[in-house]
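Here the complex is missing a single protein chain, while all its other protein chains stay put.
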Amino acid sequence: MVSLVLPRLVDVSAASRRSASVAERNIAALKSVYWLLLVSGFVEPLLYLLSIGVGVGALVGDLTLPGGQVVTYAAFVAPAMLASSAMTGALAETTFNFFGKMKYMKLYDGVIATPVQPFEIALGELGWAMLRGGAYSAAFLVVMAAMDLTTVGRAAAAFPAAVLVGFAFGALGMALATFMRSWQDFDLMGSAQFTLFLFSGTFVPAEAYPAIVRWLVEVTPLYRAVHLIRGVALGTGGWSSLLDVLYLVAVMTVGLLVAARRMGRLLYR
Amino acid sequence: MDGESGAVIVVDVASSARARPTRSRVPAFAVLHYYLVGYRRTWRAGVFSSFLLPVLTVLGFGLGVGAYIDQGVDGVPYLDWLVPGLIASTALQVALGDSTWPVFSNFQWVKTYYAQSAAPLRVGDILAGHLLYVLFRVLTTIAAFLLVTGLFGALRSPWALATLPVVALLGLAVAAPTFAYSASVSSDSWLAMLFRFGVIPMTLFAGVFFPVESLPEGLRQLAYATPLWHAVDLCRAATLGVAPQWSVAGHLLYLAAWALGGALLARRVFRRTLVV
């Protein structure tokens, strides 16, 4: 029994070590301005929160949720800002940067000549994106708690949810990146991202949309992400949050599998 | 009008029998022509991001959030109040987008400016030609945006047409200094920094989405200092058919000062880099 299990375990630890070495390369590449850009990444969702949540919130006043709770507009918008910034951050790292490394820098052509395998490259890049995204999410949650938009306990519970959102979009992005032909395709992706950002129950409850639009919206990944984090942060989540988690885990799994398979095809010619 | 014949100024035919290379009367138009040729290939990709996205913002944000703002803003429905803000901020986005990476690339990656400076063009022509193209992009985008929002019924006054010269001036006011900036930075990470610390805060806090009056005192002064706020105030006055908060002449002079100062600065930086 031990002899059956042990090689597997050794394999897993070697694979995770190799994935870590891919992420390590990114840390070595952090230099001067890029570093500054990275560190300041968390201010963007914060600015949106202050502008839309607080500024526009003053015009909107309080919001009555479908469940009957009354919350401030800022408290309603903040979880959506967190979810969409987790999406944007993960996608930026796994599509734009990943594509550049694969197609232009030919970085992975060098990496596959070592024991590191495509799946481990995908995991390593994703892990790196999550390290970065996780730090942003944590900072944002601290601000939310400080502004009294959620409680400390709920903020702590929302953190793993935000990380899951990042993983799901990161894996999805990596799979997409393997299909990208040129930089022009990123314009399309950016537009799709912004459209999701506008219509995923971000600024108004999805219940406000006409029924057909609402159904359409409810199957998109960002809607599920917003729904999950809002449920946790406002304490309104229930069994439907479980659906969100399952949905995001599924997106992550499929994304990773497709990415690894496509990378294998693209790199092992 | 197709770009080819429309953009090139008729050239002098050399008096001697042998054809000599000739210069167009306004060399900057020849430079503009270069960008228009490229635009003919890529305009479809640009249409979505620079035109459809603001329209989607009107729908998703203006209509959606507007439904929750019962009393409106300054006595008008939120959607009508928001649209002129989006006109100005869309112009800002287009102008900035076209004066950051493209300019950086023309110096560092594709090196178009160096190729152009080998032709009989002055630095001022190269700069003016590219700025004219930015202006072209701003005006076509906003004209299309006006058409759509007009169909929505979100423009309340024929004065709305006056937003076109306003956004043209705003485009110059932000693009010219950005040309200078993009020409002087060493890494394109600095361009992303400009968006993060300049463009995004300006878009979010200079009166596009909510009145600057609700900002705390210090921040409000900062918002007044941005070129965007001046254009937003003018655009809003135009589409709503009311008087602006500031004098029209004051707004225009302020924006013109940005444009002129920026252009002079850009010409200096361009000259320093191209003429060695």
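Going by the order they are written in, the chains are A and B; count residues from 1 in each one.
Rule of thumb we're sticking to: contacts are C-beta pairs under 8 Å (C-beta built on N, C-alpha and C of every residue); 3 or more make two chains touch, one makes a residue touch a chain.
In this section, contacts and distances are computed from a predicted model.
Peer 1: Would you mind picking the UniProt name of the chain not drawn here, from "Urease accessory protein UreG", "Molybdopterin synthase catalytic subunit", "ABC transporter ATP-binding protein" or "Ring-1,2-phenylacetyl-CoA epoxidase subunit PaaC"?
Peer 2: From the choices "Urease accessory protein UreG", "Molybdopterin synthase catalytic subunit", "ABC transporter ATP-binding protein" or "Ring-1,2-phenylacetyl-CoA epoxidase subunit PaaC", the unshown chain carries the UniProt name "ABC transporter ATP-binding protein".
Peer 1: So which shown chains sit in contact with the chain we cannot see?
Peer 2: Looking at the entire complex, the absent chain's contacts are A.
Peer 1: Which residue among A:Ile112, A:Ala157, A:Leu216 or A:Val245 touches the omitted chain?
Peer 2: In the complete complex, the chain left out is touched by residue A:Ile112.
Peer 1: Using the document's contact rule, name the residues of subunit A that touch the chain not shown here.
Peer 2: Residue positions of subunit A that touch the missing chain: 14, 17-18, 21-22, 24-25, 28-29, 31, 105-107, 109-117, 267-269.
Just so we're on the same page, only the chains that are shown with their structure count from here on.
Peer 1: Write out the stretch or stretches of subunit A touching subunit B in their complex.
Peer 2: Against subunit B, the touching part of subunit A is residues 32-34, 36-37, 40-41, 43-44, 47-48, 50-52, 55-56, 58-61, 63, 73, 184, 187-188, 190-191, 194-195, 198-199, 203-204, 208-209.
Peer 1: So in the complex, the part of subunit B that touches subunit A is made up of which residues?
Peer 2: So the residues of subunit B in touch with subunit A come to 42, 45-46, 48-49, 52-53, 56-57, 59-61, 64-65, 67-69, 73, 78, 187, 189-190, 192-193, 196-197, 200-201, 204-205, 209-210, 214-215.
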